[in-house]
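The complex is shown incomplete by one protein chain, all other protein chains being positioned as in the whole.
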Amino acid sequence: MSVGEMASGAKLTVPVYCFKAKDNSGPNVYIQANMHGAEVQGNAVIFQLLELLKHCSLKANITLVPYANPVACNHKNGEYTLGRFDPITGVNWNRMYHFDESVIEPFAAQNIDANEGEIKERFEQLLLEEVDKKLEHNIWGLTTGQRIAYQLQRLAHQADIVLDLHTGPISSKHLYCPEYVKESAEYFNIEHTIFIPNEFDGAMDEATFCPWWSLQQAFQAQGRNVVMGQGAFKKESFTVELGSQEQIDLDVAKEDAQSILAYLHYQEVIADEQFQPDKMTRYACYLKDYKALYSPMGGMVDYLAAFGQPLAAGEPLARILRMDNYGDGEALHYVALEQPVIPILHFASASVNQGTELYKVFCNYFEL
Amino acid sequence: MSVGEMASGAKLTVPVYCFKAKDNSGPNVYIQANMHGAEVQGNAVIFQLLELLKHCSLKANITLVPYANPVACNHKNGEYTLGRFDPITGVNWNRMYHFDESVIEPFAAQNIDANEGEIKERFEQLLLEEVDKKLEHNIWGLTTGQRIAYQLQRLAHQADIVLDLHTGPISSKHLYCPEYVKESAEYFNIEHTIFIPNEFDGAMDEATFCPWWSLQQAFQAQGRNVVMGQGAFKKESFTVELGSQEQIDLDVAKEDAQSILAYLHYQEVIADEQFQPDKMTRYACYLKDYKALYSPMGGMVDYLAAFGQPLAAGEPLARILRMDNYGDGEALHYVALEQPVIPILHFASASVNQGTELYKVFCNYFEL
Amino acid sequence: MSVGEMASGAKLTVPVYCFKAKDNSGPNVYIQANMHGAEVQGNAVIFQLLELLKHCSLKANITLVPYANPVACNHKNGEYTLGRFDPITGVNWNRMYHFDESVIEPFAAQNIDANEGEIKERFEQLLLEEVDKKLEHNIWGLTTGQRIAYQLQRLAHQADIVLDLHTGPISSKHLYCPEYVKESAEYFNIEHTIFIPNEFDGAMDEATFCPWWSLQQAFQAQGRNVVMGQGAFKKESFTVELGSQEQIDLDVAKEDAQSILAYLHYQEVIADEQFQPDKMTRYACYLKDYKALYSPMGGMVDYLAAFGQPLAAGEPLARILRMDNYGDGEALHYVALEQPVIPILHFASASVNQGTELYKVFCNYFEL
Partner (left out) sequence: MSVGEMASGAKLTVPVYCFKAKDNSGPNVYIQANMHGAEVQGNAVIFQLLELLKHCSLKANITLVPYANPVACNHKNGEYTLGRFDPITGVNWNRMYHFDESVIEPFAAQNIDANEGEIKERFEQLLLEEVDKKLEHNIWGLTTGQRIAYQLQRLAHQADIVLDLHTGPISSKHLYCPEYVKESAEYFNIEHTIFIPNEFDGAMDEATFCPWWSLQQAFQAQGRNVVMGQGAFKKESFTVELGSQEQIDLDVAKEDAQSILAYLHYQEVIADEQFQPDKMTRYACYLKDYKALYSPMGGMVDYLAAFGQPLAAGEPLARILRMDNYGDGEALHYVALEQPVIPILHFASASVNQGTELYKVFCNYFEL
């Protein structure tokens, strides 16, 4: 799949792997990786999924796309890969998907009496047409990121289950899960889950479930009850954060592939009983309680707090070294919070400016 | 004014210059430059303003802030200065100002019977308090850009006229002007004006006028008529685009300073008659008609269209060289539009990816 | 020609265009462009050469390579293209060519009695073998830049005349010419020439002529006189600086192509009489007198000196704005030299740190 051209004319393509089930009874699946340039581990997970799926009995189709954003994954910036945004515009690569909410209400009104099979078929069709209109020739053109995002979105809209594989900077594993399918979070081997509401901010996961969730709400407002996550509305979409960026570990990738297969077995995408989730304590919080902590000063940071463990109020997350202050007794500054949190990820470098995001943490967390 | 700290602890400060009028009868003025790192010409304009204002008779206070964003203006990226966004997060430095619309309606309700003097005083106070609350100690901290933006916004909220000096990449001069004071655009020596509506997107100009415009609309909805741009609502805010980035030209800066003084004379900020706008054909369009054209292909661009002149439909804006195609007769690809436009700016480099913004143009333009 | 692979596996190739002469009596020619990423105008010159050469009568073979370094020419760094070095290592892309001086003396000793035809054939063969050895499988591998440089060098070693098309940052046209063929400089339409000695520093031009020049000197030391630039030693190699980086101008490129054809006509590569050099005052200096001026302070620079014109001692090259000093009478600092110079190029940005290269100038210049 051709997604872009560079200044020399070099074409950038994305490999697409498809498994077709003989009897396609389960929900279809779309999995992509590496939309952000530095977040490469998902490619290794797709490698291990391809290896494992060869031996599985499939009950639904699975499409897998590694290197989803070759512009980003080839963009070295010094030794590192530029992570999260178009280096020319600054726009986050994962904020460019399309959803025009204004199509929802008219569709609901027109299909208020349709059966669920008709709704599913027609609404999928509508979503594809919306994206196709964007991709059609347009005198003003598309941005680099839109051209990539819309092509990936075409694939995602044809699936019922979507997994977008990301990583944090330096990070524990965690999962973004829509609030209406909380129970699904327990089938991944991931200890931390963030439950997200029906608010579209341009990301792949939201672009997949927000239209259906909004449709369900529009039906409800018009007096028809359908249940999100069931029947025609069986649409699940997750951002799976696999750990730290800038790293490939094929052994860990195999474990993550098995975790994904445990979820797919639960969803009856594969029939292979051996893929079962591990027993573990799983913590969750709501998106509004997933908070960023910004550095109160410039300096060099010794990150202290272990990921994934509850940290008591007042315990230090980090200490910041300020050698220019040495001798005034203030060369070390401790950073703590006044409430218990679970640290999930921290910044990729020890050197921070005043205002750099230091940590992201769960507040008001609870066990699943 | 201290706005940030770097990793070594080095403090970044912003110089603030104030002229105080003996009898402060006119509207107070705030002018800043270089919020975007590469957009340096505004500093030279402030230099020339300082030189010229020494000899002016002031009727209002003027505050001038060059190097408004020292984090950005010191951030070299190779030979160039990183232009428009925080290099760590990708967020545009000029999208971080604060406006919480939810304060408007309650304020309007509470002050429905206040006189304009009271409204002006109380609402200015409210806006300052809103920003101060953001700047107060906060356990989660502020981003690097917010800390800078909010401090500048404190200064801007104390003025009635705000000029934010920017530049385009490679660009003609142009002006962003709120729709309610179209006539003011004719007092600058700038041939191209974009009229902008009351929609807050985080920029300095919007952060200054949107609260007042929204308040005027809220009063109107509650049955009280006040006129935007007059009396207590005499608030004008412009983004002044001075030409191309990465350049200092002190002679051109003097002309731009004189252009600004012509506007300030019109506004009765200075009494000096010699500052009068030039006669020129001025074009304008609405923000919705100020369009970006994205490159249909990767390649190397020969930008052909002259800035500022109407370009007939079908006339080429650019030709794109693709040496990898030479021999197939397609080494040169012409880019044209199907409608007349005025080209205002183009991309800073000849090398573009597919989807890079090539030009920004006025459509549906008209003479002022 | 495949020269590299990116992280996604995307292959980077270089287009190679060859004109074969029916009777190949003249010296063979190799022309490349865009070894430095931002220096794109040479591609446009090659485009115009291809267009013009279609109608020429050739007396020798010509090989043309645009986009010589696709790694660099696709490497956007913000809006701009990273200019001169490998973004991972910092090594200048034009300092990676190969020349091992230790092969010269043994070759001279072994061929002290060979005729010039034999010398030419055998030494070309030796140089190719040297490069081939580098390109052969090697357990330690090659750097990204070496892999590109050595493949280009293979093409250059097969030619007698080599033109490496570059640009300065913001620059007038100028030519690097080896000292032994000063007269050739008068056949290009380029007003400024730098004469360079026999010192190898890794650049393409040097990699082409230094081996032959060193061989000539080794023969001389061993008592055999051959003349550099004549007979078997007719080897000429130039770095042609076409003006400023980050720009494509196809009209100017046509003039530059005609200038190159004037030189090739002089060299009897083409028979077409219409290509003749323009009459102009040509200035030159020796490499040791081509000096860089580093900024005495951080600040924002208004570059004043016009390119290409002699500038009297004491006349300002630039003035540096320092708004943080305003009020102390030192906001403007003038930079001048105590000797007459010809300014050739200046830095690409107005924003400089203390120690940034401001200008490069000819000292002790003379007319050709």
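Residue numbering begins at 1 within each chain, and the chains themselves are lettered A, B and C in the order written.
Quick note on the criterion: contacts are C-beta pairs under 8 Å (C-beta built on N, C-alpha and C of every residue); 3 or more make two chains touch, one makes a residue touch a chain.
What you see is a predicted model, and the numbers here were worked out from it, not measured in a lab.
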Option touching the unshown chain, where C:E51, C:E105 or C:E357 are the choices: C:E357
Sole contact to the chain not displayed, among A:S8, A:N43 or A:S184: A:N43
For chain B, residues in touch with the removed chain: 6-10, 12-13, 67, 70, 73-79, 81, 87-88
Absent-chain interface as seen on chain C, which is shown: 4-10, 71, 84-86, 88-92, 139-147, 291-300, 322-325, 337-338, 351-357
Missing-chain contacts mapped onto chain A: 15, 17, 37-38, 40, 43-44, 46-47, 50, 66-67, 73-74, 76-83, 169, 246-250, 300-302, 319, 321, 323-324, 326-327, 331-332, 347-351, 353
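Convention: only the chains that are shown with their structure count from here on.
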Cα-centroid distance, chain A relative to chain C, in whole angstrom: 48
Distance from the mean Cα position of chain C to that of chain B, given in whole angstrom: 42
Distance from chain B to chain A - Cα centre to Cα centre, in angstrom: 35
Chain A residues counted as touching two or more neighbouring chains: 6-10, 88
